[in-house]
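One chain of protein is taken out of this complex; the other chains stay put.
Chain nomenclature is as follows: A, B and C, assigned in order of appearance, with residue numbering initiated at 1 for each chain independently.
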Amino acid sequence: MNAEKIFNNLNQIKLSIDEHQREIEKLDQEIGDGDHIFNIQRGIKESLDLKDKLIGQDPDQVLKEIGMKVMTTVGGSSGALFATLLINMSKKYNSELTNQKNIASMFTEGVEAMKKRGKADLGEKTMLDVFIPVSIELQKLSDHEDVKYIAKKIKEVAKNGMLSTEDLIATKGRASYLGERSKGHIDPGARSSQLAIEAICNTIIKT
Amino acid sequence: MNAEKIFNNLNQIKLSIDEHQREIEKLDQEIGDGDHIFNIQRGIKESLDLKDKLIGQDPDQVLKEIGMKVMTTVGGSSGALFATLLINMSKKYNSELTNQKNIASMFTEGVEAMKKRGKADLGEKTMLDVFIPVSIELQKLSDHEDVKYIAKKIKEVAKNGMLSTEDLIATKGRASYLGERSKGHIDPGARSSQLAIEAICNTIIKT
Amino acid sequence: MKKFINNVDDILSESLTGFADANTDILEVKFKPDFIARKSKPAKSKVALISGGGSGHEPLHGGFVGYGMLDAACPGHIFSAPTPDQMESAANYVDSGKGILFIVKNYSGDIMNFEMGTDMLDLENQTIIVNDDVAVEDSTYTTGRRGVAGTIIVEKTVGSLAETGASLEECKTFGEHVNKMTASMGVAFTSCTVPAAGKPTFDIGIDEMEFGVGIHGEPGRKREKIKTADEITSELLGAILEDLKPNHNQEVLLHINGFGGTPLMELYLLFNSSKKILDQKNIKISRSLVGNFTTSLDMAGGSITITKLDQKIIKHWDSPVHTPSLRWKM
Partner (left out) sequence: MKKFINNVDDILSESLTGFADANTDILEVKFKPDFIARKSKPAKSKVALISGGGSGHEPLHGGFVGYGMLDAACPGHIFSAPTPDQMESAANYVDSGKGILFIVKNYSGDIMNFEMGTDMLDLENQTIIVNDDVAVEDSTYTTGRRGVAGTIIVEKTVGSLAETGASLEECKTFGEHVNKMTASMGVAFTSCTVPAAGKPTFDIGIDEMEFGVGIHGEPGRKREKIKTADEITSELLGAILEDLKPNHNQEVLLHINGFGGTPLMELYLLFNSSKKILDQKNIKISRSLVGNFTTSLDMAGGSITITKLDQKIIKHWDSPVHTPSLRWKM
């Protein structure tokens, strides 16, 4: 893990999000307020703008600064949650662990913080339906050596998590106001999170 | 002339206006503010409601009362103008004249009052482009004995007056704000006035 | 048509009843003939200000009945001038012995009906014609300019002067002065929908605007492609300033008026666009008013109004006012 890799991943995320822009916009229009795509695009843009400043710095510092940038420029639910994820991941960074173990522990820490921040858990039709299974799977696979295998697995888990939101009735976030009407739509935050995770996994798989 | 005939004419006018409702509405939407049809329909309805009260009264009294009703219920340009016409017509009523002479003199008086009220004259793309030629023609024909002939002539003059407004640039009323853009549209007040006059003429022709 | 209504014919009476009940401390509404009158009778006799016009421009005029502004307002049907008996009844009701000043927007229908009202009236009275809309060319051969959003400025300032006990003549002269110092112009993005018609008065493309539009859904000076707020403002202000010819360092009141369907956020953005231009020209905005005051039902769009200020106008603008839709210092 280093600054360059982080920004490289961010670039891949940007490409994937931009490609699915209309789809994500539509999802938040259907069961939310339609701003999700603009929120995350703003966050990605502002974060990428930090590249020159952060290149060469320690990964935890980079994650923290990106997290702070997300926190202060995105707003909405997703701004708070993604910032919470990144800032808390950075706190657990430990260069003495294997990369797999390091990432698993950072991610778990970040996701636990998100759960607290959102007062939410699995099955509430939010981005946590992607993040929680991914963090569990990362823990499970942290002894594994084949990073490409891990990436493939994670990609799958993220996708299933995202797809699982379609049939759920939302009990957290804006979609929860719809009650039964929220059924039959994928959660926008789950979709954008899954796309981001997939973009990172694909980078790993392809290298 | 008597109360019954006046209300009979009003009924004929109502039928014709209702039949051309959409057309008149559209004309005032194109070069005005779209309320003309509602104004005149309200005026006709309110006037017809006076029937029971006025039947049997002298024609001048009937015209005056209808004029007052139009004045107090219609509003807009057309309310003021039609009320002015009717109230001033009633002032000139003279049962000692022949019907033709009586109507010609009443009508001339009414139209002169309208010109003053509207500070308008021929060629300004208003209902006066119907009323002025009609009043002139009525004067011209007032020695004539064949009322059906007069009715046919008046109907023609009214129609020509109405049609003449199409090519004019409005210099009075709401359409005048459009300048050049008012060209190519018939004036709504001219159209409704012509339809009213035509309805009366047709009644005469048919009896 | 999507409106809160029960029956097209009852809109006005139901709305006026609600308006009266929501403002019992300020005004009362009389029906048949309809008018809105200030509740508190003046302590000393004063010139009574009466305005009116077609409905559909709310809060104009009823929303400006109250201390420091109008004594009465006569609401016509939607977009139709009120009838003469409304003006006569309102005048007799609010007269306190110093005469009546009618404030009339310059439309044929309004002028004629107010004239017929004064013909019927036995009270001393005068009329101010408001004609601030520079979109329309003023020529002696035509009806001349329309009265639009500048009306509120005339009503507020003359209303204040009247409270001081000024004479009918003084009020009229001052009102005509304020009118002369005031110019407006607007642009519409959509048409309004007259309830009785049930559909938009005009069709307009999704990328078009009606430039120099009035407040009745009537067409404007020209139909154009939509431009940026800065470009629109520059054109509107161009026409306004050409008319007003302000001096260097002129103090002005800048009024951004929404037509009803445009969010406040955009009106403040228009204010910003206007200020940038006025700053460049060394024109000083010393008073401002932003909001939906002279509307055209649900029409999207807005207008810019500028009044050249002098000490007297400033004084009567700043003075206390207590109406449903304009209220300060009391």
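Miscellaneous remarks
The rule we apply is simple: a residue touches a chain if its C-beta (ideal position, glycine included) is under 8 Å from a C-beta of that chain, and two chains touch if they have at least 3 such contacts.
A quick note: this is a predicted structure, and the numbers were derived from the prediction, not measured.
Shown chains touched by the hidden one, complex as a whole: A, C.
Only one of A:K64, A:K153 or A:K172 touches the chain withheld from this view, namely A:K172.
Within the complete assembly, C:G260 is the residue of C:G99, C:G217 or C:G260 that touches the hidden chain. Looking at C:S40, C:N247 or C:N272, the residue that reaches the missing chain in the full complex is C:N272. As for the chain not pictured, it touches subunit A at residues 25, 29-35, 38-39, 42, 71-81, 83-84, 117-118, 171-174, 176-179, 181. Residue-level contact of subunit C with the missing chain is found at 2-7, 11-12, 14-19, 21-23, 55-56, 58-59, 63, 189-190, 206, 209, 226, 228-230, 232, 254, 256, 260-273, 275, 285, 288, 290-292, 295, 297-298, 300, 302, 325, 327-330.
Please note the rule applied: only the chains that are shown with their structure count from here on.
Shown here, the protein chains touch in an arrangement that is not a line, ring, star or fully connected set. Most remote from subunit A, judged by the distance between CA-atom centroids, is B.
Averaged Cα coordinates give subunit A a centre that lies 54 Å from the centre of subunit C.
Averaged C-alpha coordinates put the centre of subunit B at 32 Å from the centre of subunit C. The distance from the centre of subunit A to the centre of subunit B, each centre being the mean of the chain's C-alpha atoms, comes to 74 Å.
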